[in-house]
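Pasting a structure here, questions to come.
For this view, one protein chain was removed and the others were kept in their places.
== chain A ==
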Amino acid sequence: MITSGTERALNYVILIVFAAFALAPIVTVLAAALSPQSAAASPGILGLHPENFVDAWTEGEFSRYLRTSLLVSVTVVSVAVVASILSGFAFGTMRFAGSRALFYLFLLGIMVPTEAIVVPLFYDLRDLGLTNTLWAVALPQIAQSVAFGTYWMRAYFRTSPPSLIEAATLDGASPRRVLWSILVPIGRPAVMTLTVLAFMWTWNEFLIPLVMSPNGEFRTAPLALAIFKGQHVQATALLAAAAVLVALPVVILYLFAQRSFIRGMLEGAVRE
């Protein structure tokens, strides 16, 4: 398309202003994280103070909370992805009574906000003595990821060519073999997208670990950051360093798999 030089220049101005708006708060935190903790601090390395990360790490006990986050995330992601592959396979390739109604139930589940389930979850699991366990924190999040995952994997299995399945079946392959030896290997991108999204949701989740582990035994990293914030109101540098530590795992994953993130979060919203 032919566009004038002025218009092109305007485009770049908009591009830069918008990117700057998106980056400004992130740069603010990074700058604060590398700033001296007090006026009397040592000159640091070229005026920067990477030791803040070490201090925040030890003072906030982040090694412990990041480990908890990792444990919860890996549990949620692995169970949710496997269950979603199985259910998506059933919805996407098989005919059975009640499939429509059940599928709509899953779609409905995607919309249910955490607030709507967390109150009875806490009181019911407390009565069973299950609060402050991995399962209290993980199971509700598995259920949420399974709702989306079933929808997401069904969409993939529906696009897989029926001829492929029929040929394999004629060769005597069982449904289980068709699924795990043919469809899942071909569908790696769809599984990958589901995996990174479920990981991000679980890593960033706040309300469920806050409520389901009242004594802090299963305190995840974002919660630890909120508590650290309460204890270090004046220590801007340490707090910023802690925030960077909590955000880093998902940001690194995003930089490597940004296509999966963007595709999943945009297409995942397009419901039927």
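Note that a residue touches a chain if its C-beta (ideal position, glycine included) is under 8 Å from a C-beta of that chain, and two chains touch if they have at least 3 such contacts; residues count from 1.
Assume contacts and distances are computed from a predicted model.
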{"item": "Per UniProt record, name of the chain withheld from view [\"Aspartyl/glutamyl-tRNA(Asn/Gln) amidotransferase subunit C\", \"Sugar ABC transporter permease\", \"Succinate dehydrogenase, cytochrome b556 subunit\" or \"Anti-sigma factor antagonist\"]", "value": "\"Sugar ABC transporter permease\""}
{"item": "Of A:Leu46, A:Ala101 or A:Ala116, the one touching the omitted chain in the full complex", "value": "A:Ala116"}
{"item": "Touch with the omitted chain, as defined above, among A:Leu48, A:Val79 or A:Val184", "value": "A:Val79"}
{"item": "Contact partner of the left-out chain, one of A:Leu66, A:Ala190 or A:Ala247", "value": "A:Ala247"}
{"item": "Omitted-chain contact residue, chosen from A:Leu34, A:Val72 or A:Ile165", "value": "A:Ile165"}
{"item": "Hidden partner interface residues of chain A, rising order", "value": "1, 3, 7-8, 10-12, 14-15, 18-19, 21-23, 25-26, 28-29, 32, 79-80, 82-84, 86-87, 89-91, 93-96, 99, 102, 105-106, 108-109, 111-124, 139-140, 142-144, 146-147, 149-150, 165-166, 169, 175, 178, 200, 203-204, 206-207, 210-211, 221-223, 225-226, 229, 236, 239-240, 242-243, 246-247, 250-251, 254-255, 258, 261-262, 265-266, 269-271"}
